[in-house]
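I'd like to ask you about the structure that follows.
Missing here is one protein chain; the remaining ones are kept as they sit in the complex.
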Amino acid sequence: MLNILFFASLRESLGTSQESVALPTPANVGALISELRKRGDAWSSALAVDKRWRVAVNQDMSTLDTSLKEGDEVAIFPPVTGG
Amino acid sequence: MLNILFFASLRESLGTSQESVALPTPANVGALISELRKRGDAWSSALAVDKRWRVAVNQDMSTLDTSLKEGDEVAIFPPVTGG
Amino acid sequence: MKISVQTTDFDVGAEMAELRGAGTNIGAHIGAIASFVGLVRDMNDGSGVSTLTLEHYPGMTEKALAAIVTQAESRWELLGCTVIHRVGDLKPADQIVLVIVASSHRGHAFEACEFIMDYLKTQAPFWKKELTPQGHRWVDSRDSDAAAVSRWQVSAQEGKIN
Partner (left out) sequence: MKISVQTTDFDVGAEMAELRGAGTNIGAHIGAIASFVGLVRDMNDGSGVSTLTLEHYPGMTEKALAAIVTQAESRWELLGCTVIHRVGDLKPADQIVLVIVASSHRGHAFEACEFIMDYLKTQAPFWKKELTPQGHRWVDSRDSDAAAVSRWQVSAQEGKIN
């Protein structure tokens, strides 16, 4: 299983801040996002290709190619706006 | 008369911090420096062409061409090193 | 290096004194301290802002800030660095972020301080939500912040330490 975290506007539009999901096939970030988009309109819209979202794996910024393994922490969030 | 001020290393090497001197002819900074150089070795050496000194007239940076008039405050000093 | 993510306010003078370590050996080698304080403005994008809420990703935030400071330490000769970022609900004029950089040289202190702010703005996982008369809204990321970061990357390609 993966521990998925959602932050900020994504957390609000998806109505969840944390979930456990199965490791996708192939085991990478791109496959995980594809799986999540299948959950319905809110998900496919929030995670659309033309939307600006970011993924971190085990607290490092990742790309769609980044590999995943059992127990990884995957965070999905909009571009950061601190400072 | 002009009110001449000397600062920092120039003040020390010339042994004076303030003097009143007559308006030179022509009445500009270059002529004043030429007059001062005639006072002796310490003066001609401290104010030599290849030495780095600066002149301010009435508290504004000046050049050798800057005109002088009765009562002007003329300051002569090395390049600044504050901050 | 001191990194802190906190709900409480900070005291710039006290943080600067702590960084200088008054009385220690390091203190008297420091010739320059550059600092930056970011504050909540009462207006943004044409609307009045009454509350600014800062969300963050606990754990990753501290890690990202430490990585940014480490990168600055490898590019410039630094003698100390403090980064404090607040989270939670803030009001106009409240302090949000503090970066203090100490060095022997003023150029290094200034550049490193601006570098850390530019990277913090685009890489540290914080998100701002504003309360305006029209309701709550999430603050959009700015293209100007992305541009501010990109100039340091050009410098790296030109041969500075990456």
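So that you can tell them apart, the chains are marked A, B and C in the order they are listed, and the count of residues begins at 1 in each.
By our rule, a contact is a pair of C-beta atoms (placed from the backbone, for glycine too) under 8 Å apart; a residue touches a chain by one contact, two chains touch by 3 or more.
Being a predicted model, the structure only gives us computed values, none of them experimental.
Considering the complete complex, the chain that is not shown touches B, C. Which of C:V5, C:V87, C:A109 or C:V139 touches the hidden chain is settled by the complete complex: it is C:A109. Residue C:V37 is the one among C:V37, C:A66 or C:A146 that touches the chain not shown. Seen across the whole complex, the unshown chain contacts chain C at 11-14, 16, 20, 22, 27-43, 92-93, 104, 106-107, 109-110, 113-114, 117, 148.
Where chain B meets the omitted chain, the residues involved are 5, 7-9, 52, 56, 59, 61, 75, 77-83.
Everything that follows uses one rule, which is that only the chains that are shown with their structure count from here on.
In terms of their C-alpha centroids, the spacing between chain A and chain C amounts to 26 Å.
Once the centre of each chain is set as its mean CA position, chain B and chain C turn out to be 48 Å apart. For the pair chain A and chain B, the distance between C-alpha centroids works out to 72 Å. Touching of two or more other chains is recorded for no residue of chain A.
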